[in-house]
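Of the protein chains in this complex, all but one are displayed in their positions.
Chain lettering (A, B and C) follows the sequence in which the chains are written, and residue indices restart at 1 in each chain.
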Amino acid sequence: MPEEEGLKQKNIQEMNEKMLSSIRPPTGKWVFLAVVLGAITGWAAYAWWVQLSTGLVVAGINRPVMWGFYIINFVFWVGLSHSGTMVSGILRLSKANWRRPILRAAEAMTVFAISVAAMFPLIHIGRTWKAYYLIPLPNSMGLWPNFRSPLLWDLTAINTYILGSSLFLFLGMLPDLAVVRDRSVGIKKKIYTVLAMGWRGTDREWSLYGKASTIMAALIVPVAVSVHSIVSWDFAMTLVPGWHSTIFAPYFVSGAMFSGVAAVITLMVILRKAFHLEHHLREEHFDNMGKLLLVISLVWSYLYFAEVLTIWYGHKPIEWEVFIFTADRYSFLLGLMVLGNAFITIPALCFRRVRRSVTVMLFISILVNVCMFTERFLIIVPPLSHRNVPFMWGNYSPSWVELSITAGALAGFALMYTMFAKFFPIVSLTDVREGLEMKKKLKIGRSTVNARIEGE
Amino acid sequence: MKHKRIIIISALFFAAASGLLFIYSFEAIFYFTVPVVERSPEQPIAFSHKKHAGKYSINCLYCHRYANISKVAGVPDMELCVSCHRFIARKKPGIKKLIGYWERKEPVPWIKVHDLPDFTYFPHNTHLRAGVYCDSCHGDVTTMDRIERVSRISMRWCLDCHRERDVSIDCLQCHF
Amino acid sequence: MNRREFLQLTGAAAAGGALSSCTINPEKLIPLLVPPEDGSIPGVADYYASICRQCPAGCGIIVRVSEGRANKIEGNPLHPVNKGKLCARGQAALQALYHPDRIRQPLKRTGVRGSGEFSPVSWEEGLSLLAEKLKGMKTAGARKGMIFFTPELQGTILQLVKAFTEHFNGMHVPYESLSLESHRKASVDVYGRYELPDYDIGSAQYIISFGADFLETFVSPVRYGDAYGRMRRARPTVRGLFTYAGPRMSMTAASADSWLPVKTGKEGILAAGMAGVILDEELYDGPALNIYGLNVSELKAAMADYPLKRVAEETGLTERDIFSASRDFARLRPSIAIAGDTVAHQTNGIDSIKAVHLLNLLTGNFGKQGGVRFSPKDLKQTASSYSKLLDTIDDMSGGSVRVALFHGVDPVYALPKTSGFEKALGKVPFIASFSSFQCDTTRQADLILPDHTDLESWGEVIPSIGGDIGVVGTVQPVVRPVHNTLAFPDALLSLVKTEGGKVPGISAYGDYPAVLKEHIRQASGHKPGADFERVWTKTLQRGGIFKEDSKPVKSINRSGKFIFTVPRKAVFSGDEKQFPFHLHIYPSAIMFDGRSAHLPWLQETPDPMTTAVWGTWLEINPKTAGSLGITHGDLVEVESPAGSIRVPVVIYPAIRSEVMAMPLGQGHRNFGRYAAGRGVNPLDLLETVVDKENRLPALGATRVRIKRISKKGGLITAGHPDGSYRGELLEI
Partner (left out) sequence: MSKSKSNYKWGMVIDLDRCTGCSACVVACQAENNVPVVGEERSAEGRMLHWLRIERYWDGEYPHVRARFIPVLCQQCDNAPCEPVCPVYASYQTPEGLNGQVYNRCVGTRYCANNCPWSVRVFNFHEPEWPKPLNDQLNPDVTVRSKGVMEKCTFCIQRINRGKMKAKEEGRLVRDDEIQPACAQTCPPGAIIFGNMADKGSFVFRLSRSSRRFRLLEDLGTEPVVIYLKGGGREGA
C-alpha cells in the first residue's frame, strides 16, 4: 500500500507538472508569438487612434449603412463568449465529465471574448470620449441615460456578463492557483498567494467550492442567454426591414452557441497540440463536441429557415426586396453561410469518423466561425443598405481601419490568451483530477463499482 | 467559516474595484478635459467693479448696454471708457494704460470670466425680462475688486433655477 | 461709404459656436473701439435689402447680417419679381463673398500668361498701370484699340461703361453665354418689341412649353416658379395644366402633366402643326387675329404643306397627342405657349420661336391676364450680339486690339473652343480683368483689379422681365469689403479721372454711390433735399423702386406684317451617318451656365433630375445605352466634328433614344478650388457657328457619336441609381 501510495504521489506530481507546463518560463517561440500578436494589436490601436483623431470618416460606414464592421465584430465576439458558458455552465450542470480538460480554456475564452466585444461599442461610437454619458452616474448635467434604449440594456448585460464570467473563471481557478503558489518562489509566490486567497484545500473549502461552482454555473447560463437576446434586440427592436423580427432572440442565442462551441473545438485542437494534451483530449471528446455542434447547427438552420420562410411567404415588398438584394449582391457570402453552417456541417457531423478526426473537426470549427462572421455581416449590412426609402439605398465595404481593428481584435484576443496561459494554469488541474478520482473503481463487498456514477 | 467570508469579501471587493475603475476612468477623462478657466483671472487693466458699480453706483446697463436688448450683455466699447476717463483719474497707472490702448487704437484684451460653451444659447435679455437680474449669476460685483466667478456654471445649476421658476427645461430651449 | 466701418467683432458673440470647445486657455473678450455707427446691436441680426446678380432675372434679396458678417440671403417679399422667394443659386451667392479663393488684392502677372503666377500690387500701382496702357488709346485714334467685355448691363453702370469705352476710344461688347438674342429677334418680328415677353403663368389655365425650362433657368425662374405654384393650386376651382414639348424631359418638364418628346429641332414644326389644328378646327380667336393683323386664310395657306400627318411624322409624335394638345391649348384659355432655350439654340431657332408665338396670337392671349405681356416701355439696356462678339475675335487675332478688359464674363470658358477666343486673346498685348475670381479668362490677364462682390457694392438692377418700368432694384453693400478690393464703377471713374477726363453727367457727382443716388432720384421723380433723403433711405430699405400700378401693353406696334412660315429644317454640325446622336446641351438647374460653379453649396446640391453632384455627366436613354453596352456610371468618349470629351453616363429614362444630353456649368480649368478641373465643358464639342446665315449660338445643333471607355466614370449621385426606380416601395 505505501508503494501504491508513492506511485500515486509520483503520478500526481507528474500530472501537475504536465498540466502546469504552460506556466514554465517563456521560450523564444512564445516571445516571438507574443511580439507578433502585440504588433498586430498595436497596429489596430494605431488605426483606432487615426479614427479617433480624424473621425469615423476613415471607416467604411456611411449613410444609410451607419453600422458596419464594428457592430459585426461586437456581435461575433459576444457570440464567441458563449463558449465558456456552454462548456462550463451547461456541461457542468448536465454533468458531462469530458468537459474537464477544456473547462478552464473555455472559461478564459469567455472572459476575453466578452472583453474584446465590449471594446467594440467604444470603437464604434462617434464620440468615444463621451461614452461615460451612457453610464448612470450623478453628474453636473443632472441627466440620466435613457433606460428605454436597447443599447443601455446592452451595456448593462455586457457589464454583468464580464463581471460574472470573470468571477466564474476566478472561482474555478482558486485551487489551481494554490497549487501554483506552492510551487513558485520569490515575487511570483507573493502574487499567487494574494490571488489564491489563502486556499488550503480543507474539506470545508472543497465543499463550499463545489457548491459555489454549481451556483455560478446555474447563474451564468441565464445571463449568457439574456446577453445574446439583448444583442439581438438591438436589431429586432428597430423598424429596419430584415431586422424587425420576433425570431431574432432565439436565433441569435443559437448562433452564439454555435460559434461558441465551434470556437471551443478550435481551441481544443490548439491546446492539445500546444500543451501535448493528447492523453486528456481524446477522440471521444471531439466526438462529443461534434454531436453538440451538430445539434446546434440543426437548431440554427431551423431558425434561419423559419426566418426566411416568413419573409418569403409574407412577401412584404420591402422585406422581400432586402432578401432579394442580399441574395443578389451578396450571393457568394450567402451561399458560403448556408453551406458552411448547414449543408456542409450537418451531413459531415453525422459521421462518427468525421467527428473523431481532429483535423476535420478543426476545419469544420473554423469554417463555422468564418460563416458565423459572414452571417453577422449579412444580418447587419444588407438590411441597412436597402431600407424603406429606395432613394437612400447604399452600399458598404469596410475600410483599412475597420479591417485592421478586426484583425487587431483577433490578435488582441490571442495575445490575452497567450499571456493568460503563461501565467495561469490553462488546464484545470482540479477538475481533471476530480474526474480521475471519480473514475476510480471502488471495491464494495465483492463487486467493483465506479467511484461515482456519471456519464462521460 | 472565516475563509468563506474572506473569499466572498475579496470577490466583492475585486468586482466593485474593477467596476469603479471602469467608470471613473471615464469620469477622470471628463474631469481633465473640461474647460478649466480660472475663477478670477488677472485682467490687463485692474478694472474694479467695486469702485464703479459699488462706490459710484454706476448702473450695470450703463456699460453693459446690450444686456436688456440682446442675447449678449456687451463689453463696453473703448470710447465709453475714455469718454469719462479723459477727465477722471487721468494720473492713475491703470487709466494711463487705458489711454495708451486708446491712442494706439487697440482694444483692451479682457479675459473672459463667465464662459458658456458655444453650444449653449443664453440670452441675457430674456433673463432680465424674467426678473433674473445680473447678481443672480454674476454675484454681487459691487464688492469685487477683481471680478470673480461665484456660481458654478453647470447644466444642473441652470436646470435647478429653471425648475424652481417653472420655466421650460426643454433641451432645445438652450441647445440648438 | 463709411456706414459700417466701425463694426468690429465682439468676442462675446463669435459667429458659429463650435461644439467641441475644449479650451483650457481662457477666451478673450475684445471690446469695440467705438460703438457701431448704424446702431446695430451685437447679437441681434440686421437685415439689408439688395438685389441678386447671379442671373439676369434680378430678384430682390434680403441679407441677414450679424456682427458685421452676412450669413443668409433670403428673398425680398416686397420685390415684385420674386415676392420673397429665392432659388438655390441666389442663396449660394453668399459664398462668393466669403469664398476662400477670392482675389484679395490687385495682382500683376509675373509668370507667363496663364501660369497663374501673380504678385500683389497696390491699388495706386494697379490703376496707374492700366491708365498707362489706356493712355495711348485715345491719342492713337484707331478704333477698337480697346475692347471691354461685360455681361448685359443696365442703368448707371451701362452709362459708365459706355462713357468709359468712348473716352478711351474702345468698344463695349456685352455678352451673355445663354443669349436671348433669338428671342428678342423673334419678339421684334412678332410683336414689334425688342424686350423679352413676360408670361403670366400664375393666371393661365393651360401652358405649353417648347423647351422653355422656366422653372430652373429660363429668364426668371423664381418668378415663374412662384407663378407655377399659383397656377396649380392657388385657385379654388381651377388647376392649371401644363404640357412640355422637347427631346429631353427637363426638371421643368418633370412637373408637366404630359410630355411630348419631340425630335430635336422640330419644336417649331410642332408649334406650326398645332396652329394648323387650331385653324382647321376653327378654335382660334377671330377678333383678336384681326387686331393682330393676321389673316386666317393666309395662315392656312402657309400650313398647306404640313397636314397633321406630316407634322406627326416629322416631330416623332402621334397625331392624337398633337391634336389633343392643340385642342386643350385653344379651349383652356387663358393659355400660354412659351418658347425656350432648346428651341432658340437651333439653327431654325428664330422661325421656331415665331411659330410658338403664333399660337399665342391665335388664341388671343396677348396682353391679357394669364397671357403674354410686355412692360409698358422699352428698358434701357444693351443686348448682346453673338455676331459682334465673333467679329471682335477676328479683330483680336488680327492684332488691332491692344487692350482687352473683362468684367463679369468668362468668354474663354463660355465660348466654344473652336471660336479661337483664347488664341485670339493671346495676341492682345494687354489684358486686364475686374473679376473677383480667377476664372479661365482672368487667369490669362496681365493685371487683375478685383471688384467687390455683389454684397459689398452699390448698383442697380432692372429685372430682365417682370420689369414694369417702375422696378429698379437697388444694390447696396451689406458688409464692409472683406478684402482689399475696389468697386468696379469707382475704378472706372478713377481711371477716367487720372486721364483728366470727364464722364458727361456722371463725373459731376464724384464717386459711384453718389451717381447711383442721383439716378434713383431722377427715377423716383423727387427733387434733391431732405425729402429725397427720406425717399432714398426708404428705397434702400425696400430694395428698390417698385411701381406696380403700370398697365401692360395691349397693342402690337410692329412696323411690318408678321408673315408666318413653317420653320425651315434645322441644320446640324456633323454627318448623320458618322455622328448618329444629337447632343442636347442645357444650362444646369443648379450651376446655370457655369458662373456659379465655384460655390461649394451648389457643387454639392444634387442635380434635381440625375441627383449627380460634383461633376458633369451624359444622359442616355436606357434602350440606347443597352444597345451600346453602356451602364450607369460608365466612362464614355463623346465625339463631335469639333472635338471630343470623356464623361460618365447617367441612364436617363426620359430622353429620346437618338438624343444625348449634357449640362453646362462644369469644366472650368480655374475658378477656385471647388470648380477648377472639375467635370468637362460640353462647349468643347461645339462649332462656333453651325449655320453661316444667321450667326447665332446654337447649343443644340451638334451631332455626336460615343464610345465606351471604361467602367469607372467617377459619377457621384446622391440618389441610389436602382432605388430611384423603386418609387412603388414608398407609395407616393
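Here are a few things to note about the model shown:
To be clear about the criterion, a contact is a pair of C-beta atoms (placed from the backbone, for glycine too) under 8 Å apart; a residue touches a chain by one contact, two chains touch by 3 or more.
For clarity, every value in this text was computed on a predicted model and none was experimentally measured.
Check C:Val482, C:Ala514, C:Val535 or C:Val571 against the missing chain and you find that the one touching it is C:Val482. Only one residue from C:Gly229, C:Pro307, C:Gly420 or C:Gly643 touches the chain missing from this view: C:Gly229.
Considering C:Leu29, C:Ile51, C:Ala92 or C:Val173, the position touching the chain not shown turns out to be C:Ala92 (whole complex). With the whole complex as reference, residues 13-20, 43, 66-67, 69-75, 82, 84-88, 90-92, 94-95, 97-100, 215-216, 221-222, 225-226, 228-230, 232-233, 239, 241, 249, 251-252, 254-255, 257-259, 261, 482, 589-590, 600-606, 608-609, 611, 613-615, 621-623, 653-657, 673, 678, 714, 716, 718-719, 724-727, 730-732 of chain C touch the missing chain.
For chain A, the residues touching the chain absent from view are 54-57, 61-64, 66-67, 121, 124-128, 130-131, 133-134, 143-146, 148-152, 155, 234, 237-240, 384, 387-392, 394-395.
Mapped onto chain B, the footprint of the missing chain covers residues 117-121, 123, 126, 129, 168-173, 175-176.
Just so we're on the same page, only the chains that are shown with their structure count from here on.
Computed from the mean C-alpha positions, the centre of chain B lies at a distance of 52 Å from the centre of chain C.
Work out the mean CA point of chain A and of chain C, and you get 66 Å between them.
Residue numbers of chain B whose C-beta contacts span two or more other chains: 33.
Looking at chain A, no residue sits in touch with two or more other chains.
By the touch criterion given at the top, residues 33-38, 41, 66, 69-80, 102, 105, 107-112, 115, 117-119 of chain B touch chain C in their complex. Against chain C, the residues of chain A that register as touching in their complex are 317-318, 321, 386, 388-394.
Residues 129, 131-132, 135, 137, 139-143, 159, 163, 166-167, 170-171, 174, 197-200, 202, 204-205, 208 of chain A are the ones that touch chain B when the two sit in their complex.
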